[in-house]
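My questions will all concern the structure given below.
With one protein chain held back, the other chains of the complex are shown just where they sit.
The block that comes next holds subunit A.
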Amino acid sequence: MDKLILGRFVPGDTWIHHMDPRSKILISFYFIAIIFLANNVASYALMIAFTLGVIFLSGVDQKFFFRGVRPLFFLILITVLFQLFLTRGGHVYWQFGPFALSQYGIISSIYVFLRFMMIILMSTLLTLTTAPLMIADGIEALLNPLKKLHLPIDQLALMISLALRFVPTLMDETMAIMNAQRARGVDFGDGGLMKRVKAMVPVLIPLFVNTFSRAGDLAIAMESRGYNGETERTRYRVLQWHAVDTIAIIVMVVLTAALIFARN
């Protein structure tokens, strides 16, 4: 349970940590988009070098990144296998019914694998180096123009920050309830799939009940402190654009240029 990387912020004092969440979010998405432009060895090498470079700059222990990859291992594996055996083209090494091991299949499965890894590593980097509330602030700021379309951006941002805020609380509570049920003789790691799923019922029901009652309490606490979704709110943390952010944007422009030059 504690292996879930979401919301695991590792504080630090690096350039990456000091960047504005807005530029970090934009750059992460932008990077993920331009990964799809890479189409040969040179362009992939460039993107991998960049990814490893920013990971190094962030100063976060590599172990945290591997933990981010682990939950998605099967998704990556299955996608890679599909690419490997279902892509046709070039020299065919082996064939069985609809499956074939071909030159193109091998190349494209390697590319898919690298793409996956880079996307996961970059998004993990974002959540590892940015406090959850800063991410929420960043998303809110970036979505702000949509207010013109009368979309409830403030409420949406509040929902995101509340959800992020309660991730650790829910984790702790899940652990506490699991311990209590273990003490009453539940064995979570035991038996077949059905038995394991059934063993989760005594955990999920109290978790839901407690979450609903907490949500009710929270709403009352907010209202009693005068929260009103309609009014414009001032904020305690004001986002500030630094020189680092401008530099980061320039780096991305240079990276894009290099990428376009490297691809064929």
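One rule holds in what follows: a contact is a pair of C-beta atoms (placed from the backbone, for glycine too) under 8 Å apart; a residue touches a chain by one contact, two chains touch by 3 or more; residues count from 1.
In the analysis below, contacts and distances are computed from a predicted model.
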Per UniProt record, name of the chain withheld from view ["5'-nucleotidase C-terminal domain-containing protein", "Coenzyme pyrrolo-quinoline quinone (PQQ) synthesis protein D PqqD", "Energy-coupling factor transporter ATP-binding protein EcfA2" or "Oligopeptide transport system permease protein OppC"]: "Energy-coupling factor transporter ATP-binding protein EcfA2"
Given A:V92, A:V209 or A:I260, the one touching the chain that is not displayed: A:V209
Omitted-chain contact residue, chosen from A:I48, A:L101, A:A176 or A:I249: A:A176
Missing-partner contacts on subunit A, residue numbers: 2, 61, 63, 173, 176-177, 179-187, 189-190, 201-202, 205-206, 209-210
